[in-house]
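As you look at this complex, bear in mind that one protein chain is not there, while each of the others sits in place.
Going in written order, the chains are labelled A, B and C, and every chain counts its residues from 1.
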Amino acid sequence: MVDSEVLDEQAVEAADASHSAKVGDHQPGSTGISNQKLAMWAFLGSECLLFGGLISGYLLYRNNNQDGPAAAEIFDIPFTSVSSFVLLMSSLTMVLALSAITRGDHPRTRLWILTTALLGAVFIGGQVYEFTSFYREGLGYTTSPFSSAFFTLTGFHGVHVSMGIVMLMSLYFSSVRGKLKTENAETVEIVGLYWHFVDVVWIFIFTVVYLMAKGI
Amino acid sequence: MRRLRLPAALLSVVAFVAGCADDAELDTLKPEGEYSEQIDNLIDPIFIVAFLVFFLILGLTLFMWAKYRVTEYEEGDWPEQVHGKTSWEIGWTFIPFAIMAAIGAFTWILLSDLNATEANALPIQTAEGEVMWDPHVVVVGQQWWWEYRYYFDADKLEELDDANGNPAKDLPPADIVTAGQLVMPIGEEVELTITSRDVIHSHWIPALNGKRDAVPGRFSPWKIQANDPGLYFGQCTEFCGLSHSRMRMQAVALTPEDFQEWVTAQLADAETPPGAEAWLEAYRAADGSEVEAPEATGAQRGLVAFTQNCASCHLVQGVNDLTYDGATQVSGAAPNLTHFASRTTLAGGILDLYNPDGTLNRNNLESWLRNPEAIKANAAPERGMPNLGLSEETIDDLVDYLETLGPRPSDEMIAATQVD
Amino acid sequence: MAITEEPPLELEAGDPLPEYAEQPLGVLTRPSGNTGIASWLFTVDHKRIGIMYGVFAMFFFLIGGLEALAIRIQLAVPGNDFLSAETYNQVFTTHGVTMIFLVIMPLAAAFANYLIPLQIGARDVAFPRMNALSLWVWFFGGLFLCSSVIIGGWWENAPDGGWFNYAPNHGVAFSPSKGIDFYAIGLQITGIGSLVSAVNLIVTCLNMRAKGMTLFRMPVLTWMLLITQFLLLFAVPVITVALFFLMFDRLYDANFFNPDAGSDPLLWQHLFWIFGHPEVYILILPSFGIISEVIPVFSRKPIFGYKVMVFSGIAIGFMGWGVWAHHMFVSGLGPISVTAFSMSTMLIAVPTGVKIFNWLATMLGGRLKFNTAMLFAVGVVSMFTIGGLSGVTHAVAPADTQQTDTYYIVAHFHYVIFGGALLGIFAGFYFWWPKAFGYKLNERWGKWNFWLQIVGFNLTFGPMHILGLQGMSRRIDTYSEGFGFELWNLVASVGAFVIFLGVLIFVINIFVSQRQAKHLPPVGPDPWDARGLEWMTASPTPEHNFDEEIEVQQVDEFWFRKYDIDDDGTVHRIATGDEVAQPGTATGVHLPAPSYWPMVLAAGLPFIGYGLIYNLWLCVLGGLLVAAGSFGWVFEPADDPDAHHGGHDDHGDHDDDPDTDPEAAAALDAPEGADDVAIESEEAPVG
Partner (left out) sequence: MSSETLSDTVEAGMHDADHHDADHHHHPSDRKYVGIAIGLAIITAVEVLTFYVDFGPLFIPSLLLMMFVKFYYVCGWFMHLKLDSPMFTKFFVAGLVLAAGVYVVMLSASQLWDNI
């Protein structure tokens, strides 16, 4: 995972390098926007092309299951619905964390950050479970173009979520040690942007990959 | 006047393109069929437009060099500071746009012409009697030779459909299968269905039409047509691994009568060397177990050697067709040798099978059998033909035998070939 | 903005930086000093990074060029066996990959890094350490790619699938050596470098501009580079996807490109060319920008149609996304796709033509001084046009079925890349050399350089048009007699050696001129009487770029500070360049401090690459390096906290013990600038 690791490194970088929100200190660039946030959004724009490619690969091969199980046969919609719901709610807790830190409410900030990370971890746990049960049912990584594309797409997403958890936990620990101050709200915001983006990608995947498997 | 070197060089380029070398067998500007002519008619004027535009730009540059050049700047010597002129901008946006629109329109028209198919069905005498054949050949590329499959029964073509995997590896049996040379009747639109058994290749007979890739898993339609009888050279043009440069082919265009004759000959089983009939019958009945070989002519011994060394990969209709189930190659195929000697080249169109005087080019054939890899590099034994370590006697016998797999091509074709 | 006015420290800008105190980590001291090798390896200065891009790229150019010479020797005569088919396939593949990813792209990056901050009047890029990271990631990725030539045997293990490496020939079944693994992983690594740098430079262009430097006052070069970065930003992930698919196919038996499992090999082609076509504009737009700076200066006229130049660049960048399938006209796309892509491709000729005409109009009526930089720039105008016009003939899809994969294509892209991108870059070398190094390149040698290069270039690639139309396929390791290929191949081979000589003269010129310069007066800030902000400071550029922030009022600000135009249109000098330019002697300018970590982090990536190919333990090592690099990075304030300078202490965060976790450490020092020079200001807070 050379790539995603470093890409996320970059996200971390953008996030940590955030600067104070204290009015007066604030030195916006020519556009009045913070460099870090701009960088994060540029990066997210670029990620659209990355996930777009992975999703297209999946769409191309979704019905090509060779002798292995087909999508509609193997997906466990109730299970995935629950984990999708979990991930969706983690977006709420993420935004609540941001809201708390802008108010200067640090205990809440920590609570919500930790909840977000936990929800993310539950999602990852669900994915691990899902992968193993698919594997037991005969859908290995090399079984068919469908399986390769499916695991690659959802795996990439899972790696993104995991990187997000790492970032959240760093935020959490710095907050525990009192390093995450109200001025650093932008750091939380930037990690949040990344987190929501990953959630948004899942909204797409859940609909197009899972729910539509029945129809197309 | 150094600067004039450049236009001078370019002028000589133009002059040369106009009167290209005579032996340029692959020349794209020498069309010999309807479609290549259409392409040529489209592109020739575009070349002229391109040259004009280029000379305009170069001319303007030279003009400015001549007119406005200074060697040193003098203080205060400033030209008028022009920042732009909207009317000019509009002009040089619109004029090129108009030119491109015109080129685009002609391109569009030709594209739809080239994509339309209107082949006439041809009457063909087959073993079962006369059939109407929609001139159609399935072209299969593999490392590093081309196979041409003729299905006279159109229903068979319908069967070309994907199984679980690469359908080209599992094609329905064809009436005629050749390698390296696409034989076609003149004056007719011949449809091609192009595919591949391994990697992507590209089928290209420049004199007859442009190229079309052979993509595994896909059947790409294409068509060619030749005005006159003759032999037209081609070359695989998509990089396909080690011996890509040695993957060639020829289209052989015949008059309708000659074509019918060719078909009749190809439909027949291979000839058996005189005196070997009984042995062959026993061999075919024995289904793989040893049959005592006749001690006789080279061709007879060659037949035996063929069954021992070559039959695992090559098919000769009438010899091992009962037992043959595909070559042990990545592509699952090796050239069908049933009427091998009726071609004028071998090994993917790179070696002459006949000398200019019409005799068999034993030298080429022998060196091929001696060590094919020296002529065409193989990445692995499953790619191309391996070195079988045959003795010189066996090689001699095999050549004797292969020569019997006729009928011999016409003298005109032999004369037209001469590839190496 | 990013400019310090008050000298808070008694420090001469040219002096070595003071010794840095020990860092919170307690183990390593921060790299210090601004001389010696270390000061280059760990620098975060955009100028040094730019220069290093250039030097490394020239090194790869030598490699790619020698490969080209090997190709030409092999093809000089029919039936040659100088190279075996096996070697030949690796040589042309690495030639293509090296030239594109390790020569032209980084040469453009060299100009982008060096010039963007200068042209917009900034202190540095937005994220200086990330800038260093991009450089090293790219460079190590490049070394990784090249190492395939040596590792596992001399020319036995290099990629051999061509630079676009079509499926399924790139699969293990057909290319069992490790070469294509090197290709897949190496290009991912260099891709990370490009992506990071794209984000960085985009933010820089948008956010770091000097006061008054609105977008439509940015020089055309900066504009073209900005567009290039957007193309990279969006194109790199596409090839990343393709390379991941390929890597998984090869290493873990996935089925993305396996026709035997019913996969579609065209998926690779689409993904590759969705990246690949924007990529060719990534190669050319920087050169378009460069000559848009050179031609006005040596015509003594402003660029003709500034806005049109900018918009046509944007149009090219935009349209570049809609034409990729013109590389696939014969792949078996349906007729509708072919028609649509044929039409869209033709349209690109329009904005490109607009540029050509605007350059010509800039020269029209000017005072043209044909020194070497100008010669190269004008060379681009005519040579690129040849390539562009052959491009138009490919766009005619039916004709392309005759042309594609022949030497006619090889001729096209060498004309646009060599005759366009590379000649433009040479124009840039000659033009900005005094700015970067403080001396001019010798004109006599320069002219030899130019003429040998242009004559050699036309000798080499001109005949390839003929060869291609005569039906010579590309990527063939040899050809037979009797097709009429002999003469022109020989000519092309001779030409390649002439090019080699030309480039060699350039290299010699560097040393000759450096030596001569010792006996010449210093070039001064503005040796060409130029127009952009980059000339408004001393040459070579001082470490801090500008002494004080420049307030920009118009395009070509610098020129307008030197000259005045009367009502009747005559030009009057109001000041000399030396008077207007800043002396570059400001003191106490606070600059981002050097850092080890980008280098450490980047060094981990090739190990991960080798690990994936050979032994997973190496991945662990690489992973550790990456982790160490990133942790060190976030622990380390972008700026040296001990290089205190007045006016900043009031942020009062320094009493915190910064030895804990990364976020906190970075965050606490953020007011010092984090990785962001924008907040480097000593000016009064905005209010």
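Simple rule for what comes next: contacts are C-beta pairs under 8 Å (C-beta built on N, C-alpha and C of every residue); 3 or more make two chains touch, one makes a residue touch a chain.
From a predicted model like this one, the values you see are computed outputs, not experimental measurements.
By the touch rule given at the top, the unshown chain touches A, C in the complete complex. Contact with the undisplayed chain is limited, among C:R72, C:H170, C:H270 or C:H326, to C:H270. Residue-wise, the contact with the chain that is not shown comes from A:M94, picked out of A:M94, A:I124, A:L153 or A:L168. Within the set C:L135, C:A261, C:V280 or C:L333, the residue that contacts the chain not displayed is C:L333. For chain A, the residues touching the absent chain in the complete assembly are 21, 23, 26, 28, 30-34, 37-38, 41-42, 44-49, 51-53, 55-56, 59-60, 77-78, 81, 84-85, 88-89, 91-92, 94-96, 98-99, 102, 185-186, 192-193, 196-197, 199-200, 203-204, 206-208, 211-212, 214-216. What chain C contributes to its contact with the hidden chain is residues 206, 214-216, 230, 234, 238, 264, 266-267, 270-271, 274, 310-311, 314, 321-322, 324-325, 333-334, 336-337, 686.
What we mean here is this: only the chains that are shown with their structure count from here on.
Chain centres here are Cα averages; for chain B and chain C they lie 41 Å apart. Centroid to centroid, with C-alpha atoms defining each point, chain A and chain B lie 51 Å apart.
Chain A and chain C have centres, each the mean of its CA atoms, that are 32 Å apart. Residue positions 66 of chain A each touch two or more of the other chains.
Taken residue by residue, chain B touches two or more other chains at 164-165, whereas all remaining positions touch fewer.
In the complex of the two chains, the chain C residues touching chain A come out as 1, 126-127, 129-130, 137, 185, 188-189, 191-192, 195-196, 198-200, 202-203, 206-209, 213, 233-238, 240-242, 244-245, 248-249, 252-256, 258, 261-264, 267, 271, 601, 605, 608-609, 612, 623, 626, 630, 633-634, 638, 651, 656, 660-668, 670-671, 673-676, 678-679, 681, 685-687. Within the complex formed with chain C, the chain A residues making contact are 2-3, 5-7, 9-10, 12-13, 15-20, 24-31, 33, 35-36, 38-39, 42-43, 45-47, 49-50, 53-54, 57, 60-61, 64, 66, 141-145, 147-149, 152, 156, 170-171, 173-174, 177-181, 183-184, 187. Those residues of chain B whose C-beta lies close enough to touch chain C in the complex are 2, 5-6, 9-10, 13, 16-17, 20-29, 36, 38-39, 42-43, 46-47, 50, 53-54, 57-58, 60-61, 64-65, 68-73, 75-85, 88-89, 92-93, 96-97, 100, 103-104, 107-108, 110-112, 114-115, 143, 162, 164-166, 169, 194, 198-200, 202, 206, 209-213, 215-218, 220, 233, 235-245, 330, 350, 377, 379-380, 418-420.
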